[in-house]
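Removed from the display is one protein chain of the complex; every other protein chain stays in position.
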Amino acid sequence: MTDFATSPSTTTGQRLRAAGSAVASLPFAYAATLILLIAAYFMRPALLSPMLLLLIARQAAPLGLAAIGQSLCMRVLSIDLSIGGVIVGVSYILTGGLLPFSDPVLMLIAIAFGVAVGLLNAFFITRLRASSVIVTLAVTLIITGVAVAFSQLRSPGDAPEMLRQVSRLKIGIVPVALLIWLAVLIPIAVFLRMSVFGRYIDAIGANPRAAWVSGIPYVRVVTVVHVMSSLFAVFSGFLLIGFVGVGSMDLGRDLALNSLAAVILGGVTFGSGKGGVLGPTVAALMLTFSFNLLTSLGLGEPAKLMLQGLIIGVAAAAYSIQRKT
Amino acid sequence: MISFHNVTKRFGSNFALSDVSFDCKAGSVHALTGENGAGKSTLMNLLAGVFSADGGEIRLRGAPIAPERPADSQRLGISTIFQELTLLGNLTIAENLFLGREPMRRGMVDRAEMRTCARAALARLGSTLDVDTFCGDLSVADQQLVEIAKGVSTDADIFIFDEPTAALNAPEVEKLGELLASLKAAGKLVFYVSHRLEEIFRFCDQVTVLKDGAHVETRPTAGLDRDQLVSLMVGRVLSQFYPERPSGPPGGPVALEVDRLQIEAGGPQVSFSLRQGEILGLAGLEGQGQRSIIRALGGLQPAVAGAVSKHEGSQARKLDLSVVQTVLAGIGFVPEDRKIEGLYLPLSITENIGIGMLRRSSIWQMARTRRDVIASLMARMEIRSTSARQLVGQLSGGNQQKVMIGRWLASGIDVLLLEEPTRGVDVGAKAEIYALLRDFADNGGAVLMISSELLEVLGLCDRILVVRQNQIVAELEGSAASEDEVMRLALTGRAANLAESHA
Amino acid sequence: AQEEVQLLPANLIEATSPNMVPAGKFKKDGPWKIGMSFVGVGNTWIVQMIEETKLEAASNPNIGEFIFTEANWQPAKQVADMEDLIAQKVDALIVAPLAPALVKDQVAKALAAGIPVINFGTGGDILSTTVEVMGGGERFGEVGGTFLKEKLGGKGVIWAFRGIAGVTEEQQRYDGFRKAIAGTDITIGAEVYGDWNYAKGKQLCENFVLSGQPVDGIWFSGADMTRACIDVFTEAGKPLVPMTGESNNGFLRAWKGAGVDGAAPIFTPGLGPATVRAAVALLEGKSLHTHYYSSPAPIDNQNLDSYYRPDLNDAFWVTSTLPEDKIEEMFKKN
Partner (left out) sequence: MLDLKRRSRRTGLTPIALALPLALFILLCLSSSTFTSLENLANVNSQIAALLIASLGQAIVAISGGIDLSVGAVMGLTSAILVTVDPSLAVPLAYAMGIAVGLVNGLGVTFFNVHPLVMSLASMTFVQGLALLVNPVPGGVVPGYLRTLAVSEPLGLPAALFWSVGVILLAWYLLNRTRFGLRTYAVGANPASAQRNGVSAARHKVACYVLCSLAAVTAGIFLTARVGAGDATMGAAYSLDTVTAMALGGVQLAGGAGSVLGVVAGVLTLGLISNGMNLLGISPFLRAAVTGVLLLAAIGLQRREAIGA
């Protein structure tokens, strides 16, 4: 019996064609990045200096981390809008000054907080079958409401020195924050590709009911996914807070929606059960680069918003057309 | 009335239909049959406006037509009852029947009119369902009935029935036959797609056989017999439809012991055991509780009380009836609705089958896909596909069914629970699936199945438990049981002349 | 004649209108119910201002109830808040409008009901409130613009970091800045909205610095953006240029640490308590000027040390009306 999945009958031509169609089906974020880079080359070549590119990559790190978590959620047909809330919570824990602990302990508490939020989201979504959009929206309302209410009692303090260092330090010209992003990204990508967990995510995304009927530990997988998403948000918050240096209640406010855009532009779609980690990463870079490009063009806020909207809309539409054909 | 001329339809580089030509007359019931994936549904979908043809043309009373969407087709007087149920759970029966062509009065939907007509349409099928029931609250069989009622309540000239009886029981099929006859008498043209040969012979005047997208034959059913039709479809004569049962009484050790399982509070309890090496069938009329029993064993539906233990060697382990636990214990469940509960349509064949092999792994482990096992399984099951990477959503119904069963066969489980193992599957594939199940049993596995096709239960099972009103009323030897006997037990709970020794 | 009412220490605020609210016009017996409608929360200045305001209200035995509402930066919510306060029959209403035009109906409604309205912040010519207690605005922007004009000798390239687009206060600061540099050879090389936010300001500044845009000085519409920019210059090893800031301890720290050439207008959180005092004065039947403006002398390189508090954290704003023990409790460096 020949195994035709690995049989050597595929010709070079077939392989080339396969490679061609693989390129054609790449998420639109790749093409959009290229287009933006070319646009920058003609309009603002200074943006293309390695220094600045690395810096933009570092600016993209919080969004990139959040997008990984968001992409996991979307792959199991869920969604996480509580990312913004988690970051506000983390900010409050680290800088609110209400908890009399040392910085490392506070960071551990922040991580525990992330796990708790993930568990809460997952409980409502898996056990009570509530809509993930609404659940995570409600959780955000609760966290920000409580954090803002408490923060009125006392002004936020400084960020932990460790985080400030991390977000400032560079090794050579490479920002440490970027290295941390990569250090999280690569193992996660490998793990998702190789593990049972990754397969189960694909299956649940493709048909949650069938996943349940065929005995896939649905609740456990979705719970882990939401906990992971919240943890990514915590780490994203660590970077942001280190970057800002002082607590603030409006950190990461647009991260939830931007991460959603990054995930979709990065080629992860609801309901196909498929999608990598690289796509959202490139999309996070693309969005951050577009933000910088628009800024350096000296456009006013209105024009910037309009172009930003166009980029997201056109990129998403172009990617769908390309996928259909 | 309708004629097809060199109709061709491609999906990617796949020809689902190539150069199909034949004619159909008004005032007749025209059967369409052939193996799974032969292109029957595709051909009907062209007529229904779901797809459009890539080549050739369809003529209605001599004039070429090309409906681009279902609404166009309806306007042309074509009414379709699709193979997949299209009822909307959040609409009532009446609303579903008239969706897309709601009666209007003074700018508003005329609900009274809708209800009256809906009741009349159901009555023609002998059903007295409340037309204000939401369709989501109906059983699959009732949904199928409503679907048929919807199709025939339109004022159309051409009716398409794509496997309308897959979920129906004998009495309802009977009613459908009467309905077909009345449509025929009214001069309509009816397309009847089915794998049930006896229905084709009983209801249809003409039969068209498709194979691999090509037209094989269009003939009056009158001059045709079963074997001829089967060989037209499969291209050969099936020498043996049901596999041989092992000789001697089924005497393997117990695999699954069901002790006083109670589905509903206050309801009856059932006890039975399933042995290694046997295929056990639960027979009975629709809605008598067979489905609840098998679903409870699969962990899909909670049971109120009772104990189920799985035996391995000399050890017996009491099972906690949740899906995750039963699968871990080596029990696989094949649901009747493969698209909703069974398959991952957007994933490939490899992934659909491979996922079953992971059932004992922790989610943190690395996953291994045994491509060789999958390839040999696919070859053995004759799964028709372009490659192992083809998406399951692109396969025909029968091939999808094989993939779903194949997942469990490759996963190393030893008890298989099956609901409707051959729903919508062609004769050839059926025989193949039966052989696979028998093979599984012969290698020490145990099979428990339910089926609305009594003949299938009689032909395949070693033992049959007859279920009536949530209770097991009789146990029969598979090879000795007759259709009459099972039906009588299922209806009355009593055997005709025999003492109630089995109950 | 009565003694002049002191809303804040004399160096912090001055009466800018000769018109007076007649004595006794709103006189009422206590205890009073005073309502305040504020725009929203989000930065440390607001936190401190609210704290100071509540403390002031709590320390006056004649104030029976002080109802604070915040509109979460939504016009509709602010209108609703004011309606609710009026329906509750407050004795005096303090309003910090999101934009003056948005609340003029409610102000008129309150005045018609005999409730004195104290306008906190902006919008002199649109709102006909009883008393206006102002700060910032055009003067704020002007202080920075004048400083840069002098430092640059009337020519050079300036970057302008603005606040949140569409906020009246922001527009006024910017107008003041433009006024100050009008007629000079100073050009604006880049103009962006940094939302008064450190993270956004830093991202924008990094972009400018590393793309090598020329700069001789930077004007900021306040808050946390200056500190962000100083950090960017320091990290990039680029020599600092004159920058304007605001009277925030974090900025003062960065200013002192980096040795930047700077100027910071003072926008005191004490304006909050000042509005409460104005309300009290009206209810006590005292006569008040109709317009007060806070524009203390800015902080500059010379007097920096007298304002900077190394023992407190970055969230502290000068000049505060809080008692010292309260300041230490709230802002002690941890």
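For reference, chains read A, B and C in written order, and residue numbers begin at 1 within each chain.
Operating definition for what follows: contacts are C-beta pairs under 8 Å (C-beta built on N, C-alpha and C of every residue); 3 or more make two chains touch, one makes a residue touch a chain.
Since we're looking at a predicted model, the values are computed, not measured.
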| item | value |
| --- | --- |
| Which residue of A:45, A:104, A:187 or A:313 touches the chain not shown here | A:313 |
| Residue in contact with the excluded chain [from C:84, C:191 or C:328] | C:84 |
| Absent-chain contact - pick from A:44, A:199, A:226 or A:304 | A:304 |
| Which of B:99, B:379 or B:491 contacts the chain that the document leaves out | B:99 |
| Contacts of chain A with the absent chain, listed as residue ranges | 76-79, 124-126, 128-135, 137-146, 148-149, 152, 208, 218, 222, 257, 260-261, 264-265, 269-270, 300-310, 312-313, 316-317, 320-321, 323-324 |
| Touch residues of chain C, complete complex, unshown partner | 41, 65, 67-70, 72-77, 79-81, 83-85, 87-89, 98-102, 104-105, 126, 165-166, 168, 171 |
| Residues of chain B in contact with the chain not shown | 48, 50, 69-71, 74, 80, 82, 85-91, 95-96, 99-102, 104, 107-109, 134, 136-137 |
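The definition used in the following text is that only the chains that are shown with their structure count from here on.
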| item | value |
| --- | --- |
| Touch-based graph of the chains, sorted into line, ring, star, complete or other | line |
| Averaged-CA centre spacing for the pair chain C and chain A, given as whole angstrom | 36 |
| Length of the line joining the C-alpha centres of chain B and chain C, rounded to whole Å | 73 |
| Overlap residues in chain B, where contacts from two or more other chains coincide | none |
| For the chain B and chain A complex, residues of the former touching the latter | 298-300, 323-324, 326-328, 332-333, 335, 340-347, 350-351, 354-356, 358-359, 361-367, 371-372, 374-376, 379, 387-389, 407 |
| Parts of chain A lying in touch with chain B, wherever the complex brings them together | 1-6, 194-200, 202-203, 206-207, 209-217, 220-221, 224, 271-274 |
| Chain C - residues contacting chain A, complex | 41-44, 47-48, 50-51, 165, 190-193, 197-199, 202-204, 206-208, 210-213, 224, 227, 231, 235, 250, 313-316, 330-331, 333-334 |
